[in-house]
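Note that one protein chain of the assembly has been removed; the remaining protein chains are unaltered in position.
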Amino acid sequence: MSFFEVKNIVKNFGGLTAVNNVSFTVEEGEIFGLIGPNGSGKTTIFNLINRFYPLTSGEIYFQGQRIDGLPTHKICELGIGRTFQVVKPLRRMTVLENVMAGAFLHTGSIVRARAKALEVLDFCALAHRKDVEAKSLTIADRKRLEIARALATEPKLLLLDETAAGLNPKEQEEAIAIIQKIRAAGITIIIVEHVMKVIMGISNRILAINFGREIARGTPREIANHPEVIKAYLGDAYA
Amino acid sequence: MTAKSWLTPTIIAVVALVLPFLLRDPYPQHILIMILIWATLGTAWNLLGGYAGQVSFGHAAFFGLGAYSAGLLFLHLKISTWWGMLLGPFVATAVAVPIGLICFRLRGPYFALATLALGEIFRLVFTNWVKFTHGAQGILILSTFPTKLPYYYIALAIWGLAMFTLNRLINSKLGYYFVSIREDQDAAESLGIPTTRYKMYALLPSAFLAGLTGAFYMNYIAFIDPHVVFSLGDISVMVILVVMMGGVANPWGAPVGAAIYIALNEIFRAWLGSANVLAFGILVCLVILFLPNGVMGELGQIRRTAFRQKPAAAGGGQK
Partner (left out) sequence: MSLFGQTVICGILLGGMYALIAIGMTLIMGVMKIINLAHGALVMVGMYITYVCYKSWGLDPYIGMLIAMPALFLIGCLIQRYMINRLVEVDSILPENQVLLTVGIMLVLTELARLIFKSDYRSVTTGYSSSTFFVGDMSISIPMTVGFFIAMAFTYLLHLFLTRTDLGRSIRATAQDRNAAVYMGVNASRVTVITFGIGSALAAAGGSLLLPLFYLWPDIGHLFTAKAFIITILGGMGSTMGAIFGGLTLGIAESLGATYISMGYKDVVGLVIFLLVLLFLPGGFKSLTKR
């Protein structure tokens, strides 16, 4: 039984097939990367795992349990957290309150939730902003808040959706550092990313997709040299 | 609890208890009671709308159900309407369950419209089902107390209950969850929050308090009819305006808004006669345009304008 498995998933939107028969497994403790050009279906796959959209067909298993029919909040309860590509801060709550909203998953007490939230904020180096209203944060801090909030739910598997997009090089370094800290803490990660430096540098294995369908899989080095991947990103001339 | 945090509520409580004795006249006493009724109804709405972000345009349904629970006890069973204060809230809460299950599938404007439609359906049913409800004729009872004082204290107790309930709920895990749902329902779901269940946790106390207020209304005003207690414009929409003017998502939003609404309406009526509703409409427009988060929400802004302070410069520069 693998830690996390996606089996032949398909998603149709009206006439458009956004995800076409994708399958992969993720081993516990690894960082699994998902790359592909814009519109290839990466975020849709996350939305399917998280059950933002129901599957058209296929199955998803987490720790041996089938999860593709469960509601979103139940999936989080089982241990899958996610961040959003277009960040969704709880705007009128402070940074601390945002993270507490995640921490309450495992406690009913405000005191314990606050303690947990402060712990997570320290981990993500965001504690200095704890009383700032989320709507006043910079984009880099918002992205970090997304991660902190998801971490507060104590996930076993974390889905990171383009956490490095829109960040300058220094901020990207900081993001990579946090992701590695998360892995070191024992959390498995699936990461969608455009910024090659980030995803190639930290992933154990990568799946490349285009037009909703797998085009290559392997280690970062294998992917970087794969003709289909090069074709997808740079066009036929470079294949 | 610091000494300071007890001071304000204690002062308010003392003033509230003593006030009717300072205003001997039944007319100002009536004004106070109406303010308390609207403050309670507003607080009930605020819990669901201001904190949990589910803006109901049909709260008159719960108010009316409370009022009619009391009235129908008298009409059909000859039991005192005061028993309605027990029955009313439970009827309203019971009806709130299917209403919530139906409407919470919808979001934003669709939710608002669905609750509006439901409120109107209740009004029409109670108006047309003449055998059961007496229809537009309404229900008339004899007042229990000859003076207003007992009514005042009961209204005060009900309002106190509402404020206490609100306070306990928003300062708990539920409060955090309500606001999370309001700010971003999808993010909330992804954090493991069962959003439909928590919306119900906001709706049920809201309906309970609205029903309680309605039952009290029956006892105090001694006459109800569907046109009044199930009214879309005068109750459902008005309670939203009241809380908006006072400040949504603020515990004092409803009481402040109620005081503004009732007091100003009386002043407008005294000065302008039948143009008072026009003045109110203009007031609503002005508040929404210039105090978008209500009086309590814009308190900082109001203080600055009143004392002509310049807003704090971001960098602290001295130009």
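Just so it is clear, A and B label the chains in written order, and each chain counts residues from 1 on its own.
Operating definition for what follows: a residue touches a chain if its C-beta (ideal position, glycine included) is under 8 Å from a C-beta of that chain, and two chains touch if they have at least 3 such contacts.
Quick caveat, the model's predicted, so the values are computed rather than measured.
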item	value
Hidden-chain contact residue, picked from the options B:32, B:47, B:91 or B:112	B:112
Contact partner of the left-out chain, one of B:61, B:188 or B:248	B:248
Selected from B:55, B:181 or B:228 as touching the chain missing from the view	B:55
Residues belonging to chain B that touch the chain removed from view	49-50, 53, 55, 102, 105-106, 108-110, 112-114, 117-118, 120-121, 124-125, 127-128, 182, 232-233, 237, 240-241, 244, 248-249, 274-275, 277-278, 280-282, 284-285, 288-289, 292-293, 297
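Basically, only the chains that are shown with their structure count from here on.
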item	value
Centroid spacing, where centroids are CA-atom means, of chain A and chain B in whole angstrom	42
Residue numbers on chain B that touch chain A, as the complex places them	171-173, 176-177, 179-180, 183-184, 186-195
List of chain A residues in touch with chain B within their complex	50, 52, 71-74, 76-77, 81-82, 84, 88-93, 97, 100-102, 104-105, 107-110, 113, 149-150, 152-153
